[in-house]
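With one protein chain held back, the other chains of the complex are shown just where they sit.
Letters are used for the chains, namely A, B and C, taken in the order the chains are written, and counting of residues starts over at 1 for each.
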Amino acid sequence: MRIAVLTSGGDAPGMNAAIRAVTRTAIYKGMEILGVKRGYLGLMNGDFTKLNSRSVGSILSTGGTILLTARAPEFKTKEGIQKAIQSLKENSIDALVVIGGNGTQTGSYYLHKEGIPVVGIASTIDNDVFGTQRTIGFDTALNNAVGAIDKIRDTATSHQRVFVVEVMGRNRGILALNCGIAVGADAIIIPEKTFNIPELSIRIKENFERGKKHFIVVLAEGAAKAEKFADALFLLDGIKASVSVLGYLQRGGNPTFEDRFLATNFGVKAVEMVEKKKFGVVVGIQNNEMTLIDMKQVANGVKPINEKLFDVQKFLSI
Amino acid sequence: MRIAVLTSGGDAPGMNAAIRAVTRTAIYKGMEILGVKRGYLGLMNGDFTKLNSRSVGSILSTGGTILLTARAPEFKTKEGIQKAIQSLKENSIDALVVIGGNGTQTGSYYLHKEGIPVVGIASTIDNDVFGTQRTIGFDTALNNAVGAIDKIRDTATSHQRVFVVEVMGRNRGILALNCGIAVGADAIIIPEKTFNIPELSIRIKENFERGKKHFIVVLAEGAAKAEKFADALFLLDGIKASVSVLGYLQRGGNPTFEDRFLATNFGVKAVEMVEKKKFGVVVGIQNNEMTLIDMKQVANGVKPINEKLFDVQKFLSI
Amino acid sequence: MRIAVLTSGGDAPGMNAAIRAVTRTAIYKGMEILGVKRGYLGLMNGDFTKLNSRSVGSILSTGGTILLTARAPEFKTKEGIQKAIQSLKENSIDALVVIGGNGTQTGSYYLHKEGIPVVGIASTIDNDVFGTQRTIGFDTALNNAVGAIDKIRDTATSHQRVFVVEVMGRNRGILALNCGIAVGADAIIIPEKTFNIPELSIRIKENFERGKKHFIVVLAEGAAKAEKFADALFLLDGIKASVSVLGYLQRGGNPTFEDRFLATNFGVKAVEMVEKKKFGVVVGIQNNEMTLIDMKQVANGVKPINEKLFDVQKFLSI
Partner (left out) sequence: MRIAVLTSGGDAPGMNAAIRAVTRTAIYKGMEILGVKRGYLGLMNGDFTKLNSRSVGSILSTGGTILLTARAPEFKTKEGIQKAIQSLKENSIDALVVIGGNGTQTGSYYLHKEGIPVVGIASTIDNDVFGTQRTIGFDTALNNAVGAIDKIRDTATSHQRVFVVEVMGRNRGILALNCGIAVGADAIIIPEKTFNIPELSIRIKENFERGKKHFIVVLAEGAAKAEKFADALFLLDGIKASVSVLGYLQRGGNPTFEDRFLATNFGVKAVEMVEKKKFGVVVGIQNNEMTLIDMKQVANGVKPINEKLFDVQKFLSI
C-alpha cells in the first residue's frame, strides 16, 4: 500500500507531530509513504517527496509544517480537483491523509465525493472544526496568547491602563473566549455575541473605582479591529486604551504537550482508518477518545461556543 | 452564607486560579469567604483568613498555593477530624471547598461522613483522581516535564547517548506515559506495566544500529529509581546511560492555559454546588463538561491507564 | 538616614528586582526606605509608602513595577520640580534613588541641579542610556522579541513568505539591531541607518531563488511603521509581505537572569553611593564592573550603535 500525506491552510503547531505519526505508523504497518509539498497546490502539481522514519526524526517538537503549505484557489475549481486526482493516480497513491482545518477538510470532502480514499486530521488553531472537542494547534495558540497577555498585563498594571488585545479568529471567537477566561480578561468580545461600548465604558470606570489596577479587553479579530475598538472607546466615552495585536506569533512555536499528544494519536488513528479502508472521515477527539467525523458534517457543521463561559467571566471579573 | 476554602497535599499549578474562582464566585453570589491556611493542619488549628476580590487579584497566573499546604497526619485520626469539625463550627462555616488530589479528597470524605457540607475540587499533577479526565496541575506538570526532556534531548543527540529520565509518579504512571508520548520516548516504564531490561537492551542496540541518535527512557519514579535502572542496564548489558531526575520543577511554575481554565471552571462549579447544597461530591471534567464525582468513589476508585498509548509508543519509536 | 525610591517612564522587566535590591540593601545598612508611587507624578503629590524586607519578598522574578509608573508632564515645569522638592522635604527624605531610562534620568538631573541628593539606576528596554553597556530590561525585551520572531519564523517558513516584523524603538534601533542578529534577520532597518527599498526587493528575490524558505525583515518602529513598509515593498516591487507588530509584549514578563543580575547589582551599588554621599550619578555597567555615569552626560549623551553588526548581518544572511 502506498499513501500520501499533506498539510494545507494555515500552519498549526503540532502539524509536524501529526506528519511524524502518520509516517511512522504507515511504515510500521508496512506501507509506503509520500509527503505532498505545499498542500493542495503541490497535489495539483505532483510535488511528492518520499518519507521515511529518519526524515521525521526531529520534528515532533517543532512548529510549522515541514511539508509546507500554500494558498491554492485553483483547487476549488473543477479543473483543480481533476488535476489533483490525476496526480494521485500518476503517483499510484492508494490513500491520502489530509491535515488541516475547515477549509482544508472541505477540500478533502470534494476529493472524497470524487471517489478518492481520503482521511482527514483536524488541525487548526481556531478549534472551529465541527464534531471534535479539540484540534491540533489550538492549545499551543492559546498558550502563546496567554503568555503574551501575561506580559502585557505587567505593563497594564504598572501604568494602570486599559488594554485592548486582539487575538486571532477571523470568523470565530472560540480562541478569544477561552483565552479570555485564562488571562482573567475583564471583557471578552467575539463575533458570536453582540457587544455594547457604552456599557463597557461604565464597567471600565467602575472597575478602576473599585481599585482594579488594569482593565484588559480580549477581542477576536473577527469582532472588531483593536485599533478601531480603542478609537470607539475614546470617542464615545473618553477612555484611553492601549492596543496590542498579537498576530502571527500565536500560531508558531514548539507545540505544547496537548498538541503533540493529539497530533500523535490523530496520526496513528488516521493510518489505522486507512488500513481498515474507512474513508471520508476526519479524525478528532470526543470524550477523551479518538473519534471519526463524517467529512460532510465537517464541511457543513458549525461548532457552537460554550455560553457558560460568559457567566464564568462575569463572576470572575469583579 | 459563609464558606471556607483550603488546599491540601502536594501543591499543583492552578490551585491559585481555583482559589480565585471560588473566592470571586462566592462574593459574586453574596457569600462570605474565608481561606484556611496550611490545609487540614490549619483547619484543625483554626487558622482562617478573610478573603476578598482584591486578595486574589493577581494569582490567576501564579504557581503554588497562596493558602499554603502542609502534611497533617493527625487529621487521619478521630481526634483530628473532631478538631477540624470544632474549628469549622467555631468559625460559623456553612460549607467547605477542598482543593486537592486523592489523599485530600479522602479527607473530605471523612468530613462529609461526619455531616460537614463539603465540595471537593480535583487537583493533583498526577491526574489519578477517579472519575475525571483531568485534574488541575496535570497539564502544567506535563509541559514542564516535556520542556525539560526537550532540553535533555539536545544533549542526548549531541553525544549520541542513552538517557533515563525519571518523572514524578510515586504510585501511578499516568504522567510518565503521557509525557513519554509527547517527547517521543523510545521506552516508557511505569508501575502499572511489567518491564524487561534485557529486551530493552536489545532494542537500544538495534535503534543505534538503525541510525537513531539517542535513546530516551521515560521512567515513572514509582516503577524504579532512575539511578538503579541505569545501573541495571549497565550491569546486565553493558549499556551506559546518563540519568536525569526531573523532580520538583515539574510541579511549579505559571499554570498553562488548560490548568487555569479547568481551575476557573472547577472553582465556579464548586460554589454553584454549595449554593445548591449539593455536597459530598468532587468537581471534575468528563466529555468537556464539568462533572460531579461521588466522594466515596474518589476515595476508593482507581483510574485506569490508557493501554492504547503503548501501541502508539511502539509504532512511533521506529 | 531615610531614603526613597521610584520608577518612572516605561516599565522594564527587572525594575522590581532593582526595587528589592535598593530596599533590602538600605535596610541592611540601617536606613529607612520609602517607595514613591507612580514615579514623578507621585513624587509631586507626596504619594509615599513604607517599604520593608517582606514587602519586596516575592518580586525578584516579576515584570512591571510594584511602585507603578505614570506620565508626568508637569514635572518638566519649574512648578513641578518645586512641588517634588517640597514633597521630599515634607517627608524628610535624605536621598532619592530613581530607576528609569533617559527621560527619567534627565528628570533626576533637574533635581540634582536643584541640590537634591539623587542616584539614578539605568533601566529601559531600549538600552540607549549613554555610558552603560546594558540597562535593566534590555535583555528580557530582546529575549521576548527573539522568542516571538522564532514563532513567526515557523509560519514564514511553512508558507515561504516575506515577513516584516516591527520591534520597539521609537528613537533608536539598538534593540532591533541586536534582535535582528539573534534571529538571523535577512534585513535590519533602523532609524540610524538609511535604507533602500528597491535594493532590498532585489535581495528578497535573489534569496528565494537561492533556496531560502523565508525572508524576515526586522524593523525598528522609529524607522518606519511595518504596515507602511510592507505597502512600499508591494507598490514598488510587487512583493507581498506579512506584517507583525510585536508591541507591548516585549516589555513584560519575568525578567531574565541578566536583568535580575544587573538590577540586583545596580540596586546595591546605588545604595552604596547614597551611603558614600556620591550623588548626581547614574549606576550602569562597563567592562563587567558596576560604573557611575555623570547625570549630565546621561541627559545629553547619545549612545552609538555598533556598526560592526551590519557586517555580521551581511555575512550571515546568505
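Definition applied: a residue touches a chain if its C-beta (ideal position, glycine included) is under 8 Å from a C-beta of that chain, and two chains touch if they have at least 3 such contacts.
Fair warning: this is a prediction, and the values are worked out from it, not measured in the lab.
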item	value
Shown chains touched by the chain that is not drawn here	B, C
Hidden partner chain, residues of chain B it touches	7, 10-11, 13, 62-65, 68-70, 144, 147-148, 150-155, 157-160, 163, 213, 242-253
Interface with the unshown chain - residue positions in chain C	20-21, 24-25, 27-29, 53-54, 57-58, 60-61, 133, 139, 142-143, 146, 150, 153, 157, 178-179, 181-184, 210-213, 254, 256-258, 260-261, 264-265, 268, 286-288, 311-312, 314-316, 318
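In this section, only the chains that are shown with their structure count from here on.
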item	value
Distance-to-centre winner among chains (Cα means, whole assembly as reference)	A
Mean-CA-position distance for chain C and chain A (Å)	35
Rounded Å distance, chain A centre to chain B centre (Cα mean)	28
Sites on chain B at which at least two other chains make contact	none
